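Note that one protein chain is taken out, while the other chains of the complex remain in position.
Chain nomenclature is as follows: A, B and C, assigned in order of appearance, with residue numbering initiated at 1 for each chain independently.
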């Protein structure tokens, strides 16, 4: 399997999933007199759109960064990548729920589980690569893997906390998702060369 | 016709078809109190999403693997490829039916016919290539074709059985689709280099 | 403007427009007992899906074939190409109407006008290229343009006839669209190398 076709296909899925998010920002059927009111009611949908756009964008950047250390792929990596895309493509669904029930705990829990599942697959991919240096490119170093692990731990621990807190305080849960998102963007901004 | 533009266009259609599947995982309009109940009701949609995601992913991998033996394309191969994409793009429709009527036989039959039609076009493409070695790349060997045929026979025979069993036992039919899917993934994981 | 990015963007729009067609093949909300009946009612939608899939596929093939004679693009060609994509992206709309009102004349007329508009833009692109040989590649020959014109005349004349006949006999109109589609596919199959 050619690495560049794998990247092109993945880019396609990322690009489509990120663009489909806007389909859930829809006005209900109202007369013009109630348009401001209707707009106010879909503010959660717009915020969910922005959050998930940045989340998927972040995964896309992470995908790129990770594939810099890959020189060629094999069947296992290929299918792990398909599972990763399955999780990414699923994000519009909990996003849509967040927009509809912004104050409920269920969408926050499902959103978090979706991110945890995505990260778990990403973790498997990175572990697999770590044990198959023959697939690695010249950017492949043990340092890469050692750098990832504390970030992985922090991010997923925080998501677990956000899921747990969703029941007691949805606001705290949102804050965690937001802070982690900003943190990851900052890390990626610094790392990307 | 340039082979790489054909691959890029096909990748685009595969990526879009696979990502559109999530549009059929939608909650009905319910109040928050009935959200768990509504989620339970769309579990078949989620399972259908996962199955079809893996099925389309598998066809994408198969498409890649097959095009390794192609060096250039002609008009016939190009149009067979368009017919193949027509079948792939159709998959979201029976998937949506499976999600809505998970216990009925009709969606299982239509799903199976969709897969059989896709495989039939793929078979025609491979047969055509076999008779036109001038289109082949350096990976083109008779062995490739001989390896494919028993898999083709087993897979399509099983799909026919699944279609036939749908009336008597939808569960058996699902099992066949699932087992074949896992079997094909295992085969591809081993073959992909 | 780089020719390959123009082609990649165009391929993207073609791939998305062709795959979005399936979104109009949807079952109404019926109980399982009425599923066969509901399926029968959406047969026109399925046929419209197949027809438009092949039509857009044909324009994609034509786009490729035409761009073989182009070496570089300028602003005019770029914007004509965007107008062409505007027409292509519009095709799902009359397709959806054909599926809903298969026996009415209006969808047939709008479908035909959409195709005529697409061909008109394609004609402008080819005329522009003809007068700017400095944009042409090594495949650029007067013969190319002379070969196109009789096909253009026949196809668009037939579409005009189909639009005119829609009022008197929708069936005759469908037949013309179908025959022209098959004719064009046969021509492209022979020409593509």
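Some notes on this structure:
Definition applied: a contact is a pair of C-beta atoms (placed from the backbone, for glycine too) under 8 Å apart; a residue touches a chain by one contact, two chains touch by 3 or more.
Worth saying up front: this structure is predicted, and the values here are computed from it rather than measured.
Displayed chains that the missing chain touches over the full complex: A, C (touch as defined at the top).
Across C:30, C:46 or C:82, the single residue that touches the chain missing here is C:82. Interface residues of subunit C with the unshown chain, by the touch rule above, are 1-2, 5, 8-9, 12-13, 16-17, 20, 23, 73-76, 78-79, 82, 85-86, 89-90, 92-93, 96-97, 100-101, 104, 106.
On the side of subunit A, touch with the chain left out of the figure occurs at residues 7-8, 11-12, 14-16, 18-23, 25-27, 32, 35-36, 39, 49-50, 53-54, 57, 60-61, 64-65, 185, 188-193.
Keep in mind that, in the parts below, only the chains that are shown with their structure count from here on.
Both subunit A and subunit B are touched by no common chain. Taking the mean of all protein Cα atoms as the centre, the chain whose own Cα mean lies nearest is B.
Centroids of subunit B and subunit C (each the mean of its C-alpha atoms) stand 26 Å apart. Residue positions 8, 12, 16, 20, 23 of subunit B each touch two or more of the other chains.
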